[in-house]
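Omission of a single protein chain aside, the complex is shown with its protein chains in their original locations.
Let's look at subunit A:
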C-alpha cells in the first residue's frame, strides 16, 4: 500500500521535506509543490537526501511551480519526474493514501 507524500514548503525554510524523507517508505511517492519545488534543483544541501530517497521511492515535482520560481527542468536532480496538475491528480489515484507535510 503506497502513500503519496505532498510537500509544499521549501526545504531551506522548514523541515517538512526532512520529516517526509525520514518517514516515507519504500515504494512511496513524494511530490514537491509550491515552495518545495526549489528542492528539486540539483547541487543543493538537500540534493543528497533526495538522491538517496530515489533509490527506493519515486520523486516528482510540479512543473508549473518549478517554472514560477525561475528553475528550468534541466537543472533538477536526475530521476525526479516533472508533472502537471493532471499528473498530480493521477498520483493521488495511483497511491492509496495521501499525506500533506504542511
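Rule of thumb we're sticking to: a residue touches a chain if its C-beta (ideal position, glycine included) is under 8 Å from a C-beta of that chain, and two chains touch if they have at least 3 such contacts; residues count from 1.
Keep this in mind: contacts and distances are computed from a predicted model.
From the set "Galactose-6-phosphate isomerase subunit LacA", "Hydantoinase subunit beta", "ABC transporter permease" or "tRNA 5-methylaminomethyl-2-thiouridine synthase TusD", the protein name that UniProt assigns to the chain left out of the figure is "tRNA 5-methylaminomethyl-2-thiouridine synthase TusD".
Annotation: of A:2, A:44 or A:92, A:92 touches the absent chain (contact as defined above).
Checked against the full complex, the one of A:33, A:50, A:66 or A:80 touching the unshown chain is A:33.
Residues of subunit A that touch the chain left out of the display are 6, 8, 33-35, 65, 84-86, 88-90, 92-93, 98, 100, 102.
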